[in-house]
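One protein chain omitted, others in place.
Chain lettering (A, B and C) follows the sequence in which the chains are written, and residue indices restart at 1 in each chain.
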Amino acid sequence: MNNEIKQSAILLIHCNDRPGLVVAITDFIHNNGGNILYLDQHVDRENGVFFMRVEWDLKDFVIQREKIAEYFSTLVGDRYGMNAELHFSDEKPRMALYVSKMAHCFYDLLARYESGELEVDIPLIISNHPDMKTAAERLGIEYHMLAINRENKQQQENKQRILLAEHNIDFIVLARYMQVLSDNFVKDYSQRIINIHHSFLPAFPGGRPYHSAYERGVKIIGATSHYVTAELDAGPIIEQDVVHINHKHSVEDIIRIGRDLEKIVLARAVRHHVHHDLLVYKNRTVVFE
Amino acid sequence: MNNEIKQSAILLIHCNDRPGLVVAITDFIHNNGGNILYLDQHVDRENGVFFMRVEWDLKDFVIQREKIAEYFSTLVGDRYGMNAELHFSDEKPRMALYVSKMAHCFYDLLARYESGELEVDIPLIISNHPDMKTAAERLGIEYHMLAINRENKQQQENKQRILLAEHNIDFIVLARYMQVLSDNFVKDYSQRIINIHHSFLPAFPGGRPYHSAYERGVKIIGATSHYVTAELDAGPIIEQDVVHINHKHSVEDIIRIGRDLEKIVLARAVRHHVHHDLLVYKNRTVVFE
Amino acid sequence: MNNEIKQSAILLIHCNDRPGLVVAITDFIHNNGGNILYLDQHVDRENGVFFMRVEWDLKDFVIQREKIAEYFSTLVGDRYGMNAELHFSDEKPRMALYVSKMAHCFYDLLARYESGELEVDIPLIISNHPDMKTAAERLGIEYHMLAINRENKQQQENKQRILLAEHNIDFIVLARYMQVLSDNFVKDYSQRIINIHHSFLPAFPGGRPYHSAYERGVKIIGATSHYVTAELDAGPIIEQDVVHINHKHSVEDIIRIGRDLEKIVLARAVRHHVHHDLLVYKNRTVVFE
Partner (left out) sequence: MNNEIKQSAILLIHCNDRPGLVVAITDFIHNNGGNILYLDQHVDRENGVFFMRVEWDLKDFVIQREKIAEYFSTLVGDRYGMNAELHFSDEKPRMALYVSKMAHCFYDLLARYESGELEVDIPLIISNHPDMKTAAERLGIEYHMLAINRENKQQQENKQRILLAEHNIDFIVLARYMQVLSDNFVKDYSQRIINIHHSFLPAFPGGRPYHSAYERGVKIIGATSHYVTAELDAGPIIEQDVVHINHKHSVEDIIRIGRDLEKIVLARAVRHHVHHDLLVYKNRTVVFE
């Protein structure tokens, strides 16, 4: 095994499907000295849309890093009407963590961060409660307590925007953050806010899903991580998983069992986002694994 | 292992919880010469309700089979306000199978029936289409084609009632039967009609759940077997299971993958019903396994 | 959705990894008028091996069907030392079904065959018992009962070879066929015999795995479908799945629960084989889904 870190470029592309797309993209990479490391492609035949994730080694690539986006767009992307996003494997995304009082997802992400599993920088934690301050400080992460009530919501969001900008935050993870963000905020961070909802959506959206699951007498409970959109719990789903329950489980048991599910499902979603494995199209995700 | 079939009695009980219930029931069995084979008990602490399934060997039991219900009720049940159902392990329930055009659940149940796995008698198959007639006849099961349209629904249900009565049917299994039964019919067969719905309810009730699952971009699909009640797809859930899907799966793939799920989930529910493992309370099931 | 059947070609390729492979293959297809429908690629970095499955529409492809293999080999494959297999989507593989006395996998495959889900021809069933003859005849499939004992094994296998040849059989499915095939037979049908073993291999190879699972007190049981190789239950794994059990389950319960698992896992493996989704390398499978 080779542990040396390769500098590689990642292109995420989607456009209307038509013949010749794969060849156009791979020729661009190959003819300029790039060796393709991963290539994943998908055609949504229902909608006639082409999706690709391609990653190539930059070692012998003749186009300079900062020029790749421009060259690709001029030589390939524009001709085919492609939507393309370019990332580099050696750029660590900067993540802000939002948390309220429930600690399990928060602790789990921090443990992954501390152990190096989560390849991000976390310069900023925002909470509407003071509870997690000590944990944040232990890891040297700035912690801002911004209590929210009906009156100050807009004002506190403005403070958040300033903090996010100051820390060059790329994306936000809501680790059981119990506040609904404003539509404007959500729009400005489109596909950059990941939430964990404690049900298998679209079942049990909104508040107290475990209580509703108990009431309905379901035999499985689930958790869903999704990008936040203006409509509550209706954004593109990134990951879902479930666990079986039975009549012996009280609401408290369900909450406890659900915690393990939530932290795993959220961590998987964050990983996909960080690895640029994700494309969103018409409120559905394409997840290249 | 002992393959000799034991004659045993099964009591399914529920009532308000109070001290002494377990002792009262087990004393009744023990003091009259019954050896307890299985005992499962559950207390719903939220609602203060006690549930029990107890099965005992009849070999040395001093009360005659046909008198057990009366004796239990007089000596125990009435004193504690118990709802009790009595079954005998050597009585095969009589099942009617309803089917439309989709064959997978139907064939799967028939294969289990033919191999002896499903311990029921199936004297009657009812369908709104002629498609499965040959399969029914091969196994010597009466097949009645009763086409349904807006005008004749009531009339055809009346014919069904006659057939169900003639064949002494204990319960009905809807193996992807694509007709909604009338409220009256459902009420008269309360907790005796098992349906399979092709989603993890309460997500995607009603028609075309796989199409809706595709549209919503979920990462898991499910199947739910439940008792039929007047409200569509809202009856007590007996069994649920799910399978992971991804963006590569078209609606057709989802339908195909779902078929395997539906047949397993329906077969498990039928088994629970046949084994008298099931109690219904406030639209939730207690499933003693 | 478009239900018109496309004539497409499928190439399964593996070779040592090196730059330019994707481009060489996709250029061959594109430059000769082929539109790529699916492309899946995988690089095993541990072993430095490149794998690809590519499928393209033949409508405007300028090379004649029967010449494609030769052209590809001459123009691309030989230069890069590729191992390539060519298939066409409109060619139905011919499958022989081997069965003993246990019926569940056998019935399940036949139901899929009858309903059109399984896109194969099944002209031949071979068994060492007479039990499934009626089921075979009902579907008009030739059934040959070739009882096996210590003395006649070689002789009966020779008869099987003649039958397989006469019916132009492409691959064999052992649907709980309880005989070990000879090494020579297995070698001659390398990667063309699919077996279902009733454990999560490599746990519990050989006989009576459910009994061993019970004895060991495992909390999950599994099923494994694999290509048959000379070493018993050690061939390349195609599909595996598991189900949770607990202390309440007797060996009989485990056998019953396992049946549902076996039939699903075997059906999935057969589907992969039939769709040419599978490559074998060093006793491991690459399954492009």
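Definition applied: contacts are C-beta pairs under 8 Å (C-beta built on N, C-alpha and C of every residue); 3 or more make two chains touch, one makes a residue touch a chain.
What you are looking at is a predicted structure, and each value in this text was computed from that prediction instead of being measured.
A.B. asks: Quick one: say which of C:A103, C:I196 or C:V286 touches the chain that got left out.
C.D. replies: Of all options in C:A103, C:I196 or C:V286, contact with the hidden chain holds for C:V286.
A.B. asks: Could you tell me which of A:V76, A:I169, A:I264 or A:V287 touches the chain that is not displayed?
C.D. replies: A:I264
A.B. asks: Touching residues of chain A against the unshown chain: what are they?
C.D. replies: Residues of chain A in contact with the hidden chain: 1, 103-104, 107-108, 111, 114-115, 117, 138, 248, 250-252, 256, 259-260, 264, 267, 289.
A.B. asks: Since one chain isn't shown, list which residues of chain B touch it in the complete complex.
C.D. replies: 1-2, 19-20, 22-23, 26-27, 29-30, 35-41, 43, 45-46, 244
A.B. asks: What residues on chain C make contact with the chain left out of this view?
C.D. replies: 42, 44-46, 51, 200-204, 216-220, 222, 236-242, 246-248, 250-251, 283-287, 289
Everything that follows uses one rule, which is that only the chains that are shown with their structure count from here on.
A.B. asks: Name the most central chain, where centre means the mean of Cα atoms.
C.D. replies: C
A.B. asks: In terms of C-beta pairs in contact, which two chains are most connected?
C.D. replies: A-B
A.B. asks: Same or different: do the copies chain B and chain C touch each other through matching residue numbers, with over half of them shared?
C.D. replies: Chain B and chain C contact each other through largely matching residue numbers.
A.B. asks: Can you work out the whole-Å distance between the CA centroids of chain A and chain B?
C.D. replies: Measuring from centre to centre gives 42 Å for this pair.
A.B. asks: Per the centroid of Cα atoms for each chain, what is the distance between chain B and chain C, given in Å?
C.D. replies: Computed value for the inter-centroid distance: 36 Å.
A.B. asks: Please set out, as single numbers or ranges, the residues of chain B touching at least two other chains.
C.D. replies: 248, 250-251
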